[in-house]
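Below is one structure, written out as structure tokens, with a few remarks after it.
Omission of a single protein chain aside, the complex is shown with its protein chains in their original locations.
Labels run A, B and C following the written order; every chain starts at residue 1.
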Amino acid sequence: MRNVAIISVGYNDRFVAKRPDVNIPEMIQPAVANALKKTKMKHSDIGVVVEGNMPTFEGINYPHLWFSDHIGAAGKPVLRISTGGTTGMSVFHGGYYCVASGMFDVAMVIGWEKHDEGDAQVGLMGIVLPEAFSLFQFGPDMSGGRGGGMGLLGGGGSTGGASFQALSYLAKAKGTPEHIDKMAAQARANAAKNPYAHLQHPNCTAADIAKTPMVSYPLRYGHTCPASCGACVMLLVAEEKVKKFADTDRVAWVKAVATASSDGTTGNLVDGQITDPAEQAICEKIAAPKAYKLAGIQNPKKEIQMCEVYDGFAHQELMWPEKLHLVDNSCKAIDEGRLAIDGEMPVNPSGGVVSTNAIGASAMVRVAEASLQVMGMAEGGHQVPRRVKNALAHGWGGLFQFVTITIVGDEPVKR
Amino acid sequence: MDRKVAIVGYKQTKYSEQNENPRERMTYELVKSLFQDLKITRDDVDTFIISCSDFQDGRTISECYMIPWIGAYMKDVSKVDSDSANAVLYAMMRILSGNYNTALVVSWAMGGSEFRSPRVMEYELDPIYERPGRLINEITAAALQAQAYMAKSKLTEEQLASIAVKNLRNGARNSLALRKKANATEKDVLASRALSLPLRELHAYTPADGACVMLLASEEKAKELTKNPVWIKGVGFCQDTYYLGERDLVKMDSLQKAAKAAYKMAGITDPARKIGVAELSTTYVSQEPIFAEAMGLIPKNSGPAAASKGWMEIEGKIPVNPSGGPQAANPLTVGGLIRIAEASSQLRGEAGEHQVKKAPKLALAHGQIGMAAQHNVVFVLGN
Amino acid sequence: MDKKERKETRQTKDTLDMSLFKWRIEADGLELLVQGFKEKKVLGRKCHKCGTVYVPGPSYCRKCLIDIQDVVEVSKKGKIACYTVGLADVRGNPVEEISVSVQVKFDGSDSWMLGNLEIDDWKKVYVGMPAELVLREETNGTLADIVCFRPV
Partner (left out) sequence: MAEHKIVDSRVGLTFMYNYRVGESLDRYLDGLKSKKILGVMCPECERVLVPPRSMCGKCNTKTKKWVTLKPVGTLKNFTVSHVEIEQGEIKDREKPIIIGQVKLEGADSLLTARIEGISPKDVKTGLKVKAVFKDTTEGTLQDLDHFEPVK
């Protein structure tokens, strides 16, 4: 297998709520330019482009067709991958396989979302619409009171599902909603050190978060992600071409990629739900062990110096490091400050998804941020102080049912 | 690339206006029947690559509820959001990397019963110029392409109709086809409803419900699983500029480049002689000579000769779409995968009534998306 | 970081009308469930190969990828696997009537079922709390037969 290195990361600009000045391809284009700028590569050196987003959020089918000229894809092979929340990392994995397969020497991967053009809340409902509405055929009680029918429907929404997951997790970890407040506060404070983050709240405290309204117990507004506009671009090259194209001595080597999917773990209304949304065996038992094996990592807690997890909701920033075998008990760890940028297992120094969520980009941003940490190039004070030899990036998606993992490091795996 | 990838098995549904089953069971039955044929279980599949479309399924992340139905519960899965030929391509690259030995490609769409394809395809247009402009859609884009080709090559309307007749006739020999017209004539085609001239209803694809699944494997694994693997000899893919007014609709740069890459990988220099059969995603029949020329299967501007001399008939010198192609049935995103399956069955001599006579050694399969085929994928297969 | 001045450009609009889609879904599990309600039973399907019990019970097992037919009755009693409490509306305003949504794993089943929990004080709910499905006095084989879950 060929080794693949990440030699550059580009964002279009700071992630923000609204970009009324540009259309979608115009928003993405600077990210492409910024990624290329940090290399010795010309645009013509790019062999393949892999792109993805959540297509119903902007109402554009196969949007890569439109962007051809803006992302430098005209006349090039282009592959489009879209897998819900994991899209960004699935796209990255696509780029990785384009190079690892030997088909291409250079791949450019693009993840993006422009949330101000559509309605993500309605878009998310689109996951469960046919299933939820098929329940009407079975005569649920529609009086809106405590009848079972509406209860059946109510659990399908995204925040509803996340709340179930949060409580199931807290019960297992013996944590409290205050732990989620703490985690969210750390994320927002970290985001203030990341010039590209959307919701920045310097010195945010758990008390600040606890003041935000409760959405659905135990989750508060302060625990949930914003809807952001932005794009992330990364350049991947084959080992033989690293010297030629990289403009830095410290590139990030892709040591492992892994993914797994289960059934919908919430809102599986028609076929029965047999999986606990807070169990995530797909991560703990399948994808994470596979990734560690591929990367040659025996003791992740010691060998990995930081992680970027996909935390659409703040409790997930506690849950995922446990499922990834990086932390034994995150509630305890956050109490002891071990998840901070200068802690023993820094989680989301970038501020995470809970601070910035351009959905199609978010899981790629995790890999980008992990790579920047390995390259020592995280800007604005969110660089982890100790040397990052190995970093882990994670994404989740669907009805809490997809997981993607990427491990990057400062040395290639010897194969 | 030190590995080789083979197609070891595939299954298609019968195409229909409405499948007897919803998409879940339709695909589930297909996956199970492929597993049965190959004597494998879902545990033998290392990775699943899905090709489906949120706009065709009318759902956000439309694979969510399908994961367990295709046997991918607790398995390695990804989804290509493009024509399914791209999914085969991705599955192949995953195997080439050495990370996987087998990959199952799964694609479905309810193009006949659940959605209206012309509306779905409007979402492929940019929302700020072409969509509000209301002039360009899949039909008018293909019509402009057809018109440009006819002006250049002097292909007549009768000759264009004869290509439609050929595909409808081929479709009648394909037991899975939806639109079958064994006795269609040029006159019928020319009398069919005018869409956007020169294109008429009988030139167009037939929206259908359907699914297709295909198992790919590494060389070693393929030899374990089947006696007659079909080898992926070459692949190429490419995308043009979006803007119709800046594309040479006849020359088709992207298809030309895709084919060139595929031939290079397969080590072919004279495709016209080497390729024995081609299955092309021609959503409108006018694309048949255009694509064939762009891929070097017939000489430039030879569409008229090809049509009048029957070069692309099942018995012709370069049979194109013996299955009837998308005119016989087109479950949109499944299209490219069907073409690959059909090309494979020709190589294996398993195409039955629509088998080409001379057992071909090399076959070509093609998938595309976009207005006037902006994005193209080309596969060269051999046995 | 300073907010940048951004020039507003014109807008175009479009919609995606979901009513253009005609979905069909196989709902064998729901059908079985509501049929069971007629006899005040909770019915699911059990995989004859791996033993997994699904409620609602579809006609296939996702673990074994095989058709399954065996109908089993499961207890109406189970444990709350997780829950959430609706305290505010979408704008963050407190709601008049607080609702507790629960997912209950019935004893003898592998599935979690969604519903509302009837309880005087939501703070008493905990994960692992025993609860029971309450059906109407007179059931007619619809989802409206479900009244709620109640703590046991």
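The definition used in the following text is that a contact is a pair of C-beta atoms (placed from the backbone, for glycine too) under 8 Å apart; a residue touches a chain by one contact, two chains touch by 3 or more.
These numbers come from a predicted model, not from an experiment.
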Output for the hidden chain's shown neighbours is A, B, C
Hidden-chain contact residue, picked from the options A:Gly10, A:Gly59 or A:Gly175
A:Gly59
For the chain left off this view, which of A:Glu26, A:Asp208 or A:Glu284 is in contact with it?
A:Glu26
Of the candidates B:Pro22, B:Gly171 or B:Gly236, the residue in contact with the absent chain is B:Pro22
Name, in rising order, the residues on subunit A that touch the hidden chain in the full complex.
19-26, 29, 43, 56, 58-59, 68-70, 72-75, 116-119, 122-123, 125-126, 129-130, 133-134, 136-137
Which residues does subunit C use to touch the chain missing from this display?
7, 9-28, 30-31, 59, 67, 69
Touching the hidden chain in the full complex, which residues of subunit B are there? Just list them.
21-22, 25, 115-120, 122, 127-129, 132-137, 139-140, 143-144, 146-148, 151, 193-199, 241, 243-246, 249
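What we mean here is this: only the chains that are shown with their structure count from here on.
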Per-chain Cα centre nearest the global Cα centre, belonging to chain:
A
Higher C-beta contact count, A-C or B-C?
A-C
Using mean CA coordinates as chain centres, what's the gap between subunit B and subunit C in Å?
40
Would you please write down the residue numbers of subunit B that are in contact with two or more other chains?
55, 58, 68, 73, 123, 127-128
Hunt down the residues of subunit A that sit against at least two other chains at once, touch-wise.
23, 56, 59, 126, 129-131, 263, 270-271
As the complex stands, subunit B meets subunit A at residues 1-2, 53-55, 58-61, 63-65, 67-68, 72-82, 86, 89-90, 92-94, 96-99, 120-121, 123-128, 236-243, 253-254, 257-258, 261, 369-371, 374-375
Subunit C touches which residues of subunit B in the complex?
21-25, 28, 31-32, 35, 41-42, 55, 58, 68-69, 71, 73, 110, 113-116, 119, 123, 127-128, 131-132
Mind pulling up the subunit A residues that touch subunit B in the complex?
1-2, 23, 52, 54-62, 64-69, 73-84, 90, 93-94, 97-98, 100-103, 123-127, 129-131, 257-264, 268, 270-271, 281-282, 286, 294, 397-399, 401-402
